[in-house]
Each structure stands twice: as structure tokens, then as C-alpha cells.
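A protein chain is absent from this complex, but the other protein chains hold their places.
Entry: subunit A
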Amino acid sequence: MTASLIEGRNVSKVYATATAPLVALSDVSFGIEEGEFVSLVGPSGCGKSTLLSILGGLEERTDGTLVLDGKHHDAPRADIGMMFQTSVLFPWRTVRENVLLPGIILGLERKQQEARCAELLSMVGLDGFGERYPSELSGGMRQRVGLARLLAHDPRVLLMDEPFGALDEFTRETMNIELLRIWERTRKTVIFVTHNIGEAVFLSDRVFVMTPRPGRLEGIVEIDLPRPRRTDVMRDPRYAELVFEIRGMLGVDH
């Protein structure tokens, strides 16, 4: 077996709290290949965000090893991008300035970044919105800007923590289709957190199913639906089977 891009071995995380220590992650082991789309699903509190923070080098592990590209990984890196449930746009910066922020912080060449910014805004369907401020945009449009900013410095790995979780159902679906389209073009490694099983199946190559107390990786489900995927894949009987398999693993159907 060739080494994966990201490999976790017995990753554990214990938070010290005022009362008892809280085991947020217990012995999580996995490998993620370059260019793969992986979703983490599970109920609230099963450690999805914690695992994502550890993958981003933002949170220390209590135990276990984490290797990225053959090297130990425990600090933030410019080639890993993060996106959250809220867009976290800076209200004092225009849409364009928000998308330029990663390049400014990383000291990338300005002209190139400007060109890339225009390209990205057009890719997420926000042509002509560059000089608007975030407060002038709807929630869906803000997440589109967030998506453009995520891609601005061309990171290799995208860590997305319920990025569309706060959007209404219609917007969420549009955003999923768009994300898939972008991923098919760029083939970045994506780790996508959601508690929406259907969304996970629709998007992913593999779904990591997690359960709480303590946070564990219950199992990994290979999503063998054909690509490129369009929404009609949801009519595929295999789609329903996979959704039900994951529901079963999460114990939703008892």
C-alpha cells in the first residue's frame, strides 16, 4: 500500500474541563488519499470539529500520530484551507478585499492574486459583487465568497466544517452542486463535515461515520456512485441504500 496524503493513527483528544476530563476523540485511525473527497458525519458532539481542527494543525492531539505528505503534522500550514459554518467574512473589507486576505497574509504576489480573485468570484457566480460589503449580501452569497476565499491561495487540502449547515435547504443544495463542480475541476483533497447524511453521500468518495461519547470513528463507507454526479444520482437505488447503511451505523433507525 502506498502512503496516503494524510494518515492518522490512534488520534485521541481529551479536553480538560472544570469537572471530569472530556474525551472528544478516542483512537481515531484513517488514511486520506490525495484528491479524495471525504465527509465526516455524526451527531453533534462526536468530535467532528475537533478532528478537523487537529487536521488543520490548530488543535494539539492528546495522543496518536498524524502524518501529512510524509511529515509529522502539528501546526497550521499555508496549503491547508479552512471554511466554517459562518462565512467569517470581515465586514470592514469588501468582497474582493476579503478574497484577497489570504494572499495578503501569506505575502503572495498581488497582481496574480487580483486576477485569481476575479476568476474565483466569477466561478462562484459573484461577478460584479467585488465592491460590495458582506452586510449587503445574503447568507448564501456570503458562503460563496467564503468558498472563493478558501480557494484564493490555492490550498491543497480543504477542511470544511458544516459550511452550508446554516443555509436553507434550497441554497444548500445549490451550493453542494457548485462545490462538486469546483471539486471536479480542481481535484483538491476535501474533508467535509456535515450531519446531513444525504449531503455526505451525494458529495463524497468515502464517508467517515462518527459516534459520540467518546468520539469514535464507527466505520468508513465507500460511496461507489458514478462520477461526475448530478442531482439525479439521488434517484439511484444505490444512493438510498448507502444513506440507509449510514443511518444504521449511526443507530438512527432503532
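We adopt the following convention: a residue touches a chain if its C-beta (ideal position, glycine included) is under 8 Å from a C-beta of that chain, and two chains touch if they have at least 3 such contacts; residues count from 1.
Keep this in mind: contacts and distances are computed from a predicted model.
Q: When one chain of this assembly is omitted, its UniProt record names it as which of these: "Xanthine dehydrogenase family protein subunit M", "Cytochrome c oxidase subunit 1", "Acetolactate synthase" or "ABC transporter permease"?
A: This omitted chain is identified in its UniProt record as "ABC transporter permease".
Q: In the whole complex, not just what's shown, which of A:Ser4, A:Ser53 or A:Gln113 touches the removed chain?
A: Result: among the candidates, A:Ser53 touches the missing chain.
Q: Can you tell me which of A:Pro21, A:Gly45, A:Pro76 or A:Gly251 touches the chain that was removed from the display?
A: Per the contact definition at the top, the residue touching the missing chain is A:Pro76.
Q: Hey, which of A:Leu5, A:Val23, A:Val67 or A:Leu101 is the one touching the hidden chain?
A: Final answer for the missing-chain contact: A:Leu101.
Q: Hey, which subunit A residues sit against the chain that's not shown?
A: Residues touching the hidden chain, for subunit A, are 53, 56-58, 76-78, 80-82, 84-86, 88, 90-92, 101-102, 104-106, 125-129, 133, 135-136, 138-141, 153, 159, 167-168, 170-171, 174.
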